[in-house]
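All protein chains of the complex are present and in place, except for one that has been dropped.
Going by the order they are written in, the chains are A, B, C, D and E; count residues from 1 in each one.
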Amino acid sequence: MPYVNIRITREGATAEQKARLIKGTTDLLQEVLGKNPHTTFVVIDEVDLENWGVGGLPVEAYRREQGR
Amino acid sequence: MPYVNIRITREGATAEQKARLIKGTTDLLQEVLGKNPHTTFVVIDEVDLENWGVGGLPVEAYRREQGR
Amino acid sequence: MPYVNIRITREGATAEQKARLIKGTTDLLQEVLGKNPHTTFVVIDEVDLENWGVGGLPVEAYRREQGR
Amino acid sequence: MPYVNIRITREGATAEQKARLIKGTTDLLQEVLGKNPHTTFVVIDEVDLENWGVGGLPVEAYRREQGR
Amino acid sequence: MPYVNIRITREGATAEQKARLIKGTTDLLQEVLGKNPHTTFVVIDEVDLENWGVGGLPVEAYRREQGR
Partner (left out) sequence: MPYVNIRITREGATAEQKARLIKGTTDLLQEVLGKNPHTTFVVIDEVDLENWGVGGLPVEAYRREQGR
């Protein structure tokens, strides 16, 4: 009965993409550990860009600094 | 000083219902482990349906498949 | 299909006490929100005292300071 | 820069199986959302059986009750 | 490669304040443990007041009761 929490920045992931994340993660746990999909939860959190930091900076500032 | 995180699908839980979850959880920790309510935090996260998966499907698709 | 995470300091909670936390939380979610116990997960994390801080201090130092 | 937390019961997952979970989740996020593997973290938590509840019972009691 | 999750009540923290939390936490992990800022993630969750409980009450009711 795994619980998986996927946290990503909120940048327009579609319902279809999120469904693929749910399906892919659940399949993976079944293949690798034999976990029952019916007791596998996958919860996706989308986090506003100004609330996610890396390199000591909010994500957008970090990307600018990295020239990406 | 417990920290409790309750994650539910976002389906219209009212402020009154959430207050009951907070009260009930805090009382439970006091009764079972003698924890001081003043240092017991309860945080409720409401998760959009398309962000919660079970059985390899987003919740609404799962419920349809289960005939519920 | 709620997911509840209860985090407490590791101070000898027994299996019986943890079973009561699991039962009490699950019942509460059923009573307040009608959640199905069979899709309610409760996960308890026990955290070493030196890894839990409050008031800017590890828990044991904090308790000494508070004269408890 | 996703962060993924996989929580499973502690029942002997091997280092090789955990490496497959890490690889599979990272690949999935790259395929579905184009996320850079070098900024994708996957953290696995293994939880003692008496600390994981479902159906209002610790996992082992629940499995006995379900005849599994 | 630390992951830090800061959860606060949603009460108008500005982007500038959140950037200071990200910077301060990242610097702290570098100073104390030598962690590389480029692999340090800081994620801030802002939680609605009615979803955060302390003392068995939602935060606003608790503050009123405490005369603050």
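By our rule, a contact is a pair of C-beta atoms (placed from the backbone, for glycine too) under 8 Å apart; a residue touches a chain by one contact, two chains touch by 3 or more.
Quantities reported herein were computed from a predicted structural model and do not represent experimental measurements.
Novice: Where does the absent chain touch, in terms of which shown chains it meets?
Specialist: Touched by the chain not displayed, across the whole complex: B, C, D, E.
Novice: In the complete complex, the non-displayed chain touches which residues of chain B?
Specialist: Residues touching the hidden chain, for chain B, are 1, 3, 39, 41, 43.
Novice: If the hidden chain were put back, which residues of chain D would touch it?
Specialist: These residues of chain D touch the chain that is not shown: 15, 18-19, 21-23, 25-27, 37-38, 40-46.
Novice: Write the list of chain C residues that the hidden chain touches.
Specialist: With respect to the unshown chain, the touching residues of chain C are 7, 47, 50-58, 61.
By our rule, only the chains that are shown with their structure count from here on.
Novice: Moving step by step between touching chains, how few steps can get you from chain A to chain C?
Specialist: The distance in steps between these two chains is 1.
Novice: Under the document's definition of touching, what chains do chain B and chain C have as common neighbours?
Specialist: Chains touching both chain B and chain C: A.
Novice: A-E versus D-E: which has more C-beta pairs touching?
Specialist: Counting C-beta pairs in contact for D-E and A-E gives the edge to A-E.
Novice: Find every residue in chain E that makes contact with two or more other chains and list them.
Specialist: Chain E, residues with two or more chain partners: 41, 43.
Novice: Connecting every touching chain pair, does the picture come out as line, ring, star, complete or other?
Specialist: Graph shape here is other: it fits none of the named patterns.
Novice: So, with touch as defined above, which chain pairs make the list?
Specialist: A-B, A-C, A-D, A-E, B-C, B-E, C-D, D-E
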